[in-house]
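With one protein chain withheld, the remaining protein chains of the complex are depicted in position.
For reference, chains read A, B and C in written order, and residue numbers begin at 1 within each chain.
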Amino acid sequence: MNALTVHAPVLLVAVPLLGAFATPLVGRFGRSARNVFVGSVILFTGALAGLMAAHVFGLGEPLVYVLGGADGFGVPLPSGMQVPVRILFEVDAMSAFMALITALVALAGTWYSFSYWRERSGGDLYHSLLLLLTAGIFGMELTGDMFNFFVFLEVTSIAACGLIGFRVWLKHSQEAGFKVMALYTLSGILVLLAVGLLYGEHGGLNIAYLASRVGGSLVDRIALGLLLTGLAMKAGAVPLHMWAPDAYGEAPAPTSAVLVANSQASLYGLFRILFTLYGATVSVGALGWILIAFALLTIAVGVTMALVQRDIKRLIAYSAVSQIGYMLLGVGVGLAVSVARPEFGRTAMHGGIFHMLNDAACIGLLFLASGAVIRASGTRDLNKMGGLAHRMGWTTGFFLIGALALAGVPPLNGFASKFLIYESSFRLSPILAVIAILASIMLLAVFVKVFQAAFLGPASREVGEASTGMLVPMAVLAVTVVILGLFPGFFIDRIVAPAASALWSGRDLYIRAILGG
Amino acid sequence: MKRSIVFVAFLFVGAFLLLAASSMRPFGAPPESAMDDYFIDNAQREVAANNVVTAVVFDYRGFDTLGEATVLFTAVVGVLALFRKTREDER
Amino acid sequence: MNVGNVPFVVAALLVVLGLYTFLFKRNLIKLVIGISLIETGVNLFLVALGYRTAGIAPIYTLAPAGRMVLPTPQALTLTSIVIGLATTALLLSFAVFVYRHYGTLDAGKIKELQG
Partner (left out) sequence: MNSGMSIIVRTVTRFVYGLVIIFGFYVIMHGHLTPGGGFQGGAVVASGFALLLVAFGAAGVKGRLNAHWLQTLEEVGALAFLALGLLGIGTAFFYNLLANGGGLFGAAAGSGPNTGVLNSGGTLPLMNWAVGLKVMTGIGSVVIVMLVAGREKEAE
């Protein structure tokens, strides 16, 4: 266990922050210096995420990092418990899994941005904001402190909105920026209010400490409601999804991919609160059914709205919303049956959590490919595109892989996780599975339409293939999609199952790692 | 129609908030203060600072403050990015 | 209803006022004011959580005798004030650019992004 492994959790946040603070300074020395700097920062971050994940998956219990002190971070109480006084990072298998997803998407997005933003103004500030967004997402996923979670939530909100409105010459991007910022702020305030209530009631801010103290009191229930509303809003679950298509649709293409990771980090916060913070107190069955209801609504609304879009970015944005529904469905089924029939609840959890990784890879791929498509055809309107397959062979192939994976066609990765969800939700109630499968088929129809409109047909104008700098990140994601689809068992055993059990049955471990006993 | 639904929802949420606030624990008597008493008792010894709030802000919860500084930095970068000089071919 | 709870009720009242402004005003600047009001209410709530009856400020420099109030809520409030400032700055910048593009600040007329 060397020093780098010990400090990996905090360095995962500190290194991108350092990069973000220094990027505008380094940018004074020219674009290539900046690209080399940002590239090495993000590569180092990715390596750290891998290192930390390997360590945590091998450890079998949460990794605790005390910020600002080595000796004794807690005050013993008369009752034998102790209150942590410092901010703690607590990384269990679920956090490490999320960090891997974020590292993958951030690497691809940043790499792609180098070419994508080459001809545009404000590149220094753009890359600074992208690194800030990445650092904030890592912070949300690794922290073990409620208020710290809120602070990083706000970092991601503001960085995301700065990026959404970055193309100031597009009037829709400014409208979207205002709208998204207002709703993000509202969701942040809900979370802050809940943190205040919990602090006022229990006198602590650490998640493990709060988890050992929350009961079914009125204040605790109000706090739970506020947290669920706020985080569901930030994750983009229907009926609080109104910001999501604007955000994904108006942001620059590589940013949309990272925004998906941001939504997933909020979803991670939601799961952490349901399973760890309130795991022992709430009536999980009823909550599971509420989650399932919202999941079905999200799937239905997302797919239906995707069906009627003519703008390629908004179409992908709505399909991204529908995928959030699949994750909620998997975890909701797991929550609903956790007491009664745990054997297929665990399968459902595997499906929901595996789908996070798969969704990040294939939605990210689709957004990157759509960026190349829009760049080449000069329009976002599907009716005005056509014939891109003639000249853009690679982009066409990558888009096809992403679309098929998203629609759940075997042998790609979307099928692997969706099959687990279908299987387990069928055993809970066949209707759930039927709705989920129907939505997938509709999604396939949507993408057949897109493919036909944008890539097939006669070549309408002279286009060139996307630059190598944009193709390589797409290739990385496409290879990830294919490998995840070909060897799902390997990944489920190695990384998904530990992550699922960290939520499902790891609550006691999570609390004991901090409070002892 | 939509407006009246929002108004009913608003009345509901507002009444709920006021009710929740009035049924909070009594003002001026925190039920659990072990963490804060630790700060008050030990800030001078551990951090060597007379101002306990500053000790909390920059030492015990220093990482929050880094996040807060980051938020401000992000907002400044965002505002500067919005008001930057764009290129002619972009407009 | 507990009379001693007036600070919490005032904080809730501020949040309700802000919510009203946010939901029923159409001017973008007024929306930002509404969000600021909600933030102020939450900040007031946070700082009220830490008060101890007849407490003094948690600063030892020339401190009078007495019990100190809790320092953590003050630190949290400081953080949340700065975050509120940051979001307000960004929201107002967006309002400026929305005005430049659309020529109006009326939220009812700026609704091109729907569906």
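As a working rule, contacts are C-beta pairs under 8 Å (C-beta built on N, C-alpha and C of every residue); 3 or more make two chains touch, one makes a residue touch a chain.
For clarity, every value in this text was computed on a predicted model and none was experimentally measured.
Every visible chain touched by the undisplayed chain in the complete complex is listed here: A, B, C.
When the omitted chain is restored, the residue from C:23, C:57 or C:105 that touches it is C:57.
By the touch criterion stated above, the residues of subunit A touching the omitted chain are 7, 10, 14, 17-18, 21-22, 24-25, 65-70. In the full complex, subunit B touches the omitted chain through residues 44-51, 53-55, 57-59, 62-63, 65-66, 68-70, 72-73, 75-76, 79-80, 83.
Considering the complete assembly, subunit C touches the hidden chain via residues 57, 59-65, 78, 82, 85, 89, 92-93, 96, 100.
To be clear about the criterion, only the chains that are shown with their structure count from here on.
Remark: subunit A and subunit C have CA centroids separated by 28 Å (rounded to whole angstrom). Inter-chain centre distance (subunit B to subunit C, centres taken as mean C-alpha positions): 9 Å.
Chain centres here are Cα means. That of subunit A falls 24 Å from that of subunit B.
Annotation for subunit C: residues touching 2 or more other chains are 45, 49, 72, 76, 79, 83, 86-87, 90, 94, 97. Counting only residues that touch two or more partner chains, subunit B has 20, 23-24, 30, 33, 35-36, 39, 61, 64, 67-68, 71, 74-75, 78, 82. Contact residues on subunit A toward subunit B in their complex (touch as defined above): 17, 20-21, 24, 67-68, 75, 77, 83-87, 120-122, 125-126, 128-129, 132, 135-136, 139, 147-148, 151-152, 154-155, 158-159, 161-162, 165-169, 200-204, 218-219, 222. If you check the complex, the residues on subunit C that touch subunit B are 1-2, 4-9, 11-13, 15-16, 19-20, 23-24, 45, 48-53, 55, 58-61, 68, 70-72, 74-76, 78-79, 82-83, 85-87, 89-90, 93-94, 96-97. Subunit C makes touch with subunit A in their complex at residues 22, 28, 31, 35, 38-39, 42, 45-46, 49, 72-73, 76, 79-80, 83, 86-87, 90-91, 94-95, 97-98, 100-102, 110, 112-113, 115.
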